[in-house]
Every structure is written in C-alpha cells, then in structure tokens.
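Have a look at this one before I ask anything.
A protein chain is absent from this complex, but the other protein chains hold their places.
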Amino acid sequence: MAGTAVSGRLTWRAATLAEARWETPSARTLVLDVPDWPGHLPGQHVDVRLTAEDGYRAQRSYSIASAWPSSGDGKVELTIQRLDDGEVSPYLTDDVQVGDQIELRGPVGGWFVWRSKSTSPVTLLAGGSGVVPLMAMIRARADAGTKQPFRLIYSVRTPEDALYADELRRRVRDDAGLDVHFVYTRKTPDGWPAPPKRLDVAAVNTYGWPPDFAPDCYVCGPTTFVETAADILVALGHEPRRIRTERFGGTS
Amino acid sequence: MAIISKGFGGRRRESVPGLPPGQYLTHDFPVLSAGPTPRIPLDRWRFTIQTETGDSKSWNWDEFMALPAEDYTVDIHCVTKWSKLGTTWRGVSLDTLMEQVESAADYTMVHSFGGYTTNVPMEDLLDGKAWIAYKFDGEDLAPEHGGPARLVVPHLYFWKSAKWVNGIQLMNEDEPGFWEAAGYHMYGDPWLEQRYQGD
C-alpha cells in the first residue's frame, strides 16, 4: 500500500529509534530519526503502525512530546505509557531497540494545537500521560522565547507516575511565566499539604487562569478526566470555544 | 515494503492453523462497540419479531426465560481479525422463536437497544445456526458483551451477532444494516474473508 501513494497523499514513513529513555518505570520516551520530517505544531500526533512477522498489523496514535525545531537535530520524540494489557504500548516501551525501525504517519491533527503567535494566557490540564502533548506546548513556548503565561495543572496517581518531573521543576525555575501544580489522586509526596484527591473546582480555580483573562484551555487525559475538567472550566465561566480537549482510551 | 517488527504481537494473539483466512487466535474477549453501552433493566427488556406482513410476537424477560434454552459451544471470528475458539453460551435457538411466527421472508434485519442494526438472511438464523444468548461462560452476559441478551450467529463475522438485541424484522428484500451501509460486506462469511463490500 505504501508504495502506491500518489504524490502529496499522507503516507507511512520509516522512523529509526535513535535513543530511548525511561521517564518513569512504565513510560519511555522514544527519540526517532525521521528523514524529511516536515516539522509539527505542539499538540499534534502521529499514527504508529507495527507489522508482526506473520503479517498482523496494529495502528495507534501517539502525541508528539517534543517541540519543533527541537534544537535543530530533526528528531521526533514520543512518550509511550505502557498499558500492561495493551497490544502496542508494551512493545514500544519494552521491546523496540535503538536502531530498529517503525512506521509512522504524520504529523496530523490541527485542532488540539497551540500556536506561538497566539497572545492569550494558557491553562493546561493534564490527566496522567495526557501531559504529553501539553509538554510539547510548554517546550515550544520556551523554544519560541514568547511570554504568554502558562499554567499547568497535572493530575497523577502518585508522585512516581509523573512524567517529566525533573524537567518541569527546572522549567518552573527557568521559564519565566510558567507555573505547575500537581494534583495527586492516590498518594501524595511526604509533607504535601492535602490528602490525595481528584481534580476539583478549587484546584482549577486556584491554579488555572480566571475566565476574565480569557485563557486558552487545553485538556488532555482519559475520557473521565477530560469530561470532569471541561465541566469544571465551563462551570467556572470559561467560554466553551476556548476549551480544547483530547481524550484517549487510557483507563482499560 | 512494510517494516517487520520482530517479536511484536506475540503477547496477545497467535497465528494457528485451522482458522479462517487472515484471522489470529486470541484468549481474551475483546470488546468492540459502535456506541455507548446501553444499560437495559430486565423489567424493561422486550424482544419482538415483526413479520413481513406486519404481525409481531413479543416476549418480556420472564417469558423469554421460560422458553427452552440450549447450552452450546462455538468458535467466533471478529472482522478485526481475532478469533476465539470454544466459547460457551446459553440461549434460545432462533428455531424456537421462529416457530411462533408465520413468515415466508428470506431476509431479516436484527435490531438492538441503542439503534444498532445488522442484516442476516433467514436461512442463516435457522437449523441450529443462531441463538439469542443470555449467558456466556456460565455467567449472565455482561453489558459490554451485549447483555442482557445478544444474537450469536457464529458462522458469520461477529458484527452480525448483534449485542443488546431487542428484535428481528423479517423482510422480503435484503437491506444493509449499520456496518453494511458503511462498507462492510452484506453477508460476512469469515471462511471466504468477506469483510468489506466487494470482497
């Protein structure tokens, strides 16, 4: 199929794993070398296609974690959360080796994206590995050297589940105008002032931008998280057209 | 030329001989839905056969449970390429249900709570080839697998085995159901690999 494409049609291309690093014990970032990558906007994703030796194929979508241009070396980063009963993610976290190739199609998705020329403040609400496309936005903002204030509220089960924890800590220190607040749903770090709880109105009200500032709001996570977060934003008076959501299957 | 990923895919499924072409064996019971799972209280459940002349016959849950049931073991084949062998069900044979209506129709449209439809020729529902099942593996059929009751017509791709079934409309002419109208094959024989229109 790939070889028959007419010029200009989006098709599959080969990506080579250049480097990999663990973000948590169950999430790995794949640094992919993709020749002739056209570049992407933060929030976009790629489709990944795997073909088994017996011809069986599976396709999944993964958000791009890196900003473009990523320090100019033409790499595309995906962060994959392993789902133990999953079909594709355990292969990508545990089996694929540096030097191996996978098929990739993209970048795609022009709706859940942030553009650096936008001047609005931004509230980012992440549930679990839904932080990945939002991290791309945070990285793109820093790369662009722009000053829109960003606030990330990041809901994780335990401190050990947080992706990019060190980088976020560093960016809060170095990236002027970036704030990050964690919500822990199962277990908090020692000395955390509140018991574990789900994202609620108080957290969004306190750590997100108020509706008067007309922020652009990006919400990404499992469906239940996305619906809760979007409902809270609307209840607080945010305009629905300024709320963009992206769901993934996640919980099963 | 596809890139082959060594070691991919072996965790959940395997290629084994004896399956329909293009199918892989799974030991799970994957859930595939075209929409939200309807939750149907048993006191509101009804199953209706409507004939081509407009007559109809209905059963409520208690009446349906009073019908003679069969335990049966069959292999099932999903168009998304998984097959599962030796699944055990309990349900009412379509032969038992069709005995109670007068019809010369050659085609049927199976209807479900939630609006799903699928077309099945009448002869594929008769002679011990199809059941309205309400138990799987000895347990009440779970909502995600089509409970309270689903059609099981195992010799066709599993999208024909409509979940949350609530009726069968008997027709003189064949018409496409939900997936058939969108490009799936009108008949769906896994052994002939009739997945899509034109296959």
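Labels A and B are assigned to the chains in the order they are written; within every chain, residues are numbered from 1.
Basically, contacts are C-beta pairs under 8 Å (C-beta built on N, C-alpha and C of every residue); 3 or more make two chains touch, one makes a residue touch a chain.
Definition applied: contacts and distances are computed from a predicted model.
Q: Which protein name, taken from UniProt, belongs to the chain you can't see among "Spore germination protein", "ATP-binding cassette subfamily B protein", "MJ0042 family finger-like domain-containing protein" or "Teichoic acid D-alanyltransferase"?
A: For the chain missing from the view, the UniProt record says "MJ0042 family finger-like domain-containing protein".
Q: For the chain left off this view, which of B:W82, B:F113, B:Y134 or B:W164 is in contact with it?
A: If we include the chain that is not displayed, B:W82 is the one touching it.
Q: Which residue, A:V108, A:V172, A:A214 or A:A235, contacts the hidden chain when the whole complex is considered?
A: Per the contact definition at the top, the residue touching the missing chain is A:V108.
Q: So which bits of subunit A touch the chain we can't see?
A: Where subunit A meets the chain not shown: residues 1, 8-11, 45-47, 58-63, 78-83, 85-89, 105-106, 108-112, 115, 129-130, 132-133, 220, 222-223, 244-252.
Q: Touching the missing chain, which residues of subunit B?
A: Given the touch definition above, subunit B has residues 12-13, 26, 28, 30-36, 78-82, 144, 159, 179, 181-184, 195-199 touching the missing chain.
Assume only the chains that are shown with their structure count from here on.
Q: Could you please state the distance in Å, as a whole number, between where the Cα atoms of subunit A are centred and where those of subunit B are centred?
A: 38
Q: Taking the touch rule as given, give the residues of subunit A at its contact with subunit B in the complex, in rising order.
A: 2-3, 14, 50-54, 56-58, 85, 87, 90-91, 95-96, 100-103
Q: Within the complex, which stretch of subunit B touches subunit A?
A: 1-13, 15, 24, 28, 81
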